[in-house]
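One protein chain omitted, others in place.
Moving on, here comes chain A:
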């Protein structure tokens, strides 16, 4: 595998007088979390392969403010939002793609009220569009016939009604898509949303991610597919707690596609 990722920043392109087709919003998890960085790179590899003109903000990107807002800190959220909007508006950003449903939801739904109006898509929607435009081609590869179950991220699914794009991509891998007891509108949270990722859970019988992992394992999958870096962490932890890490892999849709194409 080559390490040479082409990742232009908005600042570089701007200096050259260029405007990319789309801004790739990496997000904090995608930038700093070791597991999520792999998702980021997988997505970039696909973008590179498809010759998509994109750019990232790099050091000019900051937290969207989602966890602060959901924790109740509206001040901090709006400070973050207004700062990010100023940066994006300065670069005349039109379209944003992100692999994080929390960034997706916030930029899509909460930034317009503060002056940030962009077309925002989740990376699974973007990949599906690339596919239907013929800009990428996909074959099953190593996932042909494998049992894959998809965990709906709340902030992609229920929050914004995106259920089919990730599923269509899994089907394109010629994989066997198996649904959990709770899926789509009735999906069960991974336990990380609403700023829960950053605190200990309240007392209860078990952790939400364990409950959700049990549902996923109930489908006897070879792979649990996710579309959110936080879901990915929670499900990976769940699989570990069930000592199934040797049998079941947790992978992002972008990773599935990148792996299938040997990128």
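What we mean here is this: contacts are C-beta pairs under 8 Å (C-beta built on N, C-alpha and C of every residue); 3 or more make two chains touch, one makes a residue touch a chain; residues count from 1.
Just so it is clear, contacts and distances are computed from a predicted model.
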The complex's invisible chain, by UniProt name, from "Spermidine/putrescine ABC transporter substrate-binding protein", "4Fe-4S ferredoxin-type domain-containing protein", "Thiazole synthase" or "Sulphur transport domain-containing protein": "4Fe-4S ferredoxin-type domain-containing protein"
Which of A:53, A:89 or A:109 contacts the chain that the document leaves out: A:109
I'm checking contacts with the chain that's been left out. Which of A:22, A:52, A:173 or A:192 qualifies? A:192
Answer key for A:82, A:138 or A:263 versus the chain not shown reads A:82
Hidden partner interface residues of chain A, rising order: 3, 5, 7, 9, 26, 28, 30-33, 37, 40-41, 56, 58-59, 61-63, 65, 67-76, 78-83, 86, 105, 108-110, 113-114, 154-155, 158-161, 185-189, 191-208, 210-212
